[in-house]
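Only one protein chain is missing; all other protein chains are in place.
Let's look at chain A:
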Amino acid sequence: MASQVHFLDIKGKPLLSRDYKGDIPPNTIEKFPLLILELEDDNDEESNYKPFINHQGINYIYISHNNLYICALTRKNENVMAIIVFLSKIVEVLTQYFKTLEEESIRDNFVIIYELLDEMMDFGYAQTTDTKILKQYITQDYFKLVKKTPSRIVQPPNAVTNSVNWRSDGIMYKKNEAFLDVVESINMLISASGHVLNSEILGKIKIKSHLSGMPDLRLGLNDKGIFSEETNNRNLDLEDIKFHQCVRLSKFENEKIITFIPPDGEFTLMSYRLSSNQFLVKPLILVDCKIKVHQHSRIEIICSVKAQIKKKSVANNVEVMIPIPEDADTPKSSAQYGSVKWHPEKACLIWKLRTFPGGKQYFMSSELGLPAVSDPEAILSKRPIKLNFSIPYFTTSGIQVRYLRINEPKLQYQSYPWVRYITQAGDDYTVRIK
């Protein structure tokens, strides 16, 4: 797949490198900063930035993360999708090891990064990229493991190569519990007049499993026809369902049954997407915002929000982020409910409402000064209003967990599944402004 993997800083200077194959000269990466610069240089009109470059027969494939580039080099016509996903797995694993992955943490942990890189890829082929498994035999605190009988204790867990390569055996809990969270993130694009232009539900079923042994789980959802292509009256058409690798895919494909042996601890069992507009014909939280700009003097904002959800439901931690010009100052705000704060670094006002019962409507108004002299070149910014909220005990799609059967053939214990539902705003719940 990849001949070399490099970690580089924002300017393209290498921080740490691993050469897997030796078919590319080691100093090749030194050209990377120049190539990156070239991409950015001649983009007067067309942006040329792309996550891959071909230069003198060498392909540079890279992703950016926290002011870092993680770059793979290859000379062959390799599977670029696999490489990009692999690089992002490196980021994921290292983030889980060091909390954050940045220049500093790379310099501080080079020993363990080398070890991990060796374990994750061999001669350019991806091997083990599951953090939970890696953590069992690659740790920062070696002395703990090697205390008594050196070189006997640290062994590759069987899970590395087993067909169940995400769970090791011999896990024991006093109390066997499984927590299910059904989380639906709503992305919605709403026009200035309050019409929904585009909406989608990104759902996730997360599980935190504290279960002993090798339990076999079976998850039942509220509608058996949920995944079938037959159109029943409540056509809940989950699109592109994606499963964690522990789910038996062929069983699902043939019988529409979700069965799996869960990894230990937290993981996302499945994710799904619903874009059918029948579910979201109106915004859950309606924002009506009028922004009046009096050039060179001030800007007036009048905004109302309405929770268009069931009376019984409550939206929590509602945040309305209203964009304002970067050079606006001295805000004077008043809100019927909640607090309004000015965040000059983000050039926006944030109106926070801690609880927001269904059916209610609140208003706020604000006035900001504008500088008398404005930059004539100032680009017309069309940043949308962004919303954050979460609504507990409620799923927009109506998906429900009917049962979670837990069966451990050897231990035969009693277990307790718990289920929670929550609907929240996704990364992209936005309202356009005129």
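Basically, a residue touches a chain if its C-beta (ideal position, glycine included) is under 8 Å from a C-beta of that chain, and two chains touch if they have at least 3 such contacts; residues count from 1.
As a working rule, contacts and distances are computed from a predicted model.
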Among "AP complex subunit beta", "Sorting nexin-30", "Geranylgeranyl transferase type-2 subunit alpha" or "DEAD (Asp-Glu-Ala-Asp) box polypeptide", UniProt-listed name of the chain not shown: "AP complex subunit beta"
Absent chain, residues of chain A that touch it: 14-16, 19, 21-23, 43, 45-47, 49-52, 54, 57, 59, 61-63, 74-82, 84-86, 88, 104, 107-108, 110-111, 114-115, 118, 122-123, 125-130, 137, 142, 146, 150-152, 154-156, 160-163, 165, 187, 189, 197-198, 200, 202, 239-245, 248-250, 252-253, 268, 271, 273, 275, 379-384, 427-428, 430, 432
